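The other protein chains are all here in position, but one chain of the complex has been omitted.
The block that comes next holds chain A.
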Amino acid sequence: MNPIPYWLRGVVSLLAAGHLGAVAVMTLAAPSGPWAVAQGADWATPPQLAQFGAEKVGPYLDSLKMTHNYHFAENFISSQPDGGPDARFRAKLLDADGKTIDELTFPDPKAWGTVRHRQRLLARALAEDELVVPTEGEMVPAANQRVERVLIWQMGEGQRGAVKAVPRHLVPRDRPTLGPSRSSMILASSYARHLLRHHDAAAVEISRTSRPSIPPDVLFLDGVPQEAAFDDSTVTFGETHAHDGTDAR
């Protein structure tokens, strides 16, 4: 058997080095953070050189599905920087009169481990809130335009709340205000449509319950922390009706 010719070894070497170099560039182009900034937490931009390189090799790695930078979200433990809240979600199936037909909880303890894990992933995707920053002063919209509205969690009694659209300049300024991320709203609606397709219900209401982690500092505090600090917080994404979704039957 003839050994592999030198020219072929050269070509393979170039391909291997180019491929692995592209992978390495993509890992360098990861934003760092989140770092504490005036408006909560934010991500720092990656090195410009790496970012430039990543833009060049991105399409190649995208075709191979290898664009991950290996800064795994799982490294954040509960998807939050400080081992923050864990989340579950509940779907309430409603009939035409608004009465509850059934209530489903996810992750479902009866589901297979692999399915339960995916339900947990969806629950955490629904728990990705964003800090909503109010504008300075009043906003005057252009002629025939509406003032910009943003979604916030309007909290009520007992750590319970619901999503509400408010003009950006009316976002409370006396405290940090959180709202659902756009992707979590999309996923909540999508899951509701999925349930509507498979259950005989007129509407579905998705609500999310999150509970903060108990930090290890508790072990070394002089006193006992208030139990309310670790209470559940439940928010609803609103109702999705069977006739709302384009795909809903």
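Here, contacts are C-beta pairs under 8 Å (C-beta built on N, C-alpha and C of every residue); 3 or more make two chains touch, one makes a residue touch a chain; residues count from 1.
Going forward, contacts and distances are computed from a predicted model.
Set against the options "ABC transporter permease", "Spore germination protein", "Caa(3)-type oxidase subunit IV" or "HTTM-like domain-containing protein", the UniProt name belonging to the omitted chain is "HTTM-like domain-containing protein". By the touch rule set out above, chain A reaches the unshown chain at residues 1-4, 9, 12-13, 16, 19-20, 23-24, 27, 30, 32-33, 62-78, 81-83, 85-86, 88, 112-115, 117-118, 120-122, 125, 128, 182-183, 186-187, 189-191, 193-194, 197, 211-216, 218-220, 224-225, 227, 230, 245-247.
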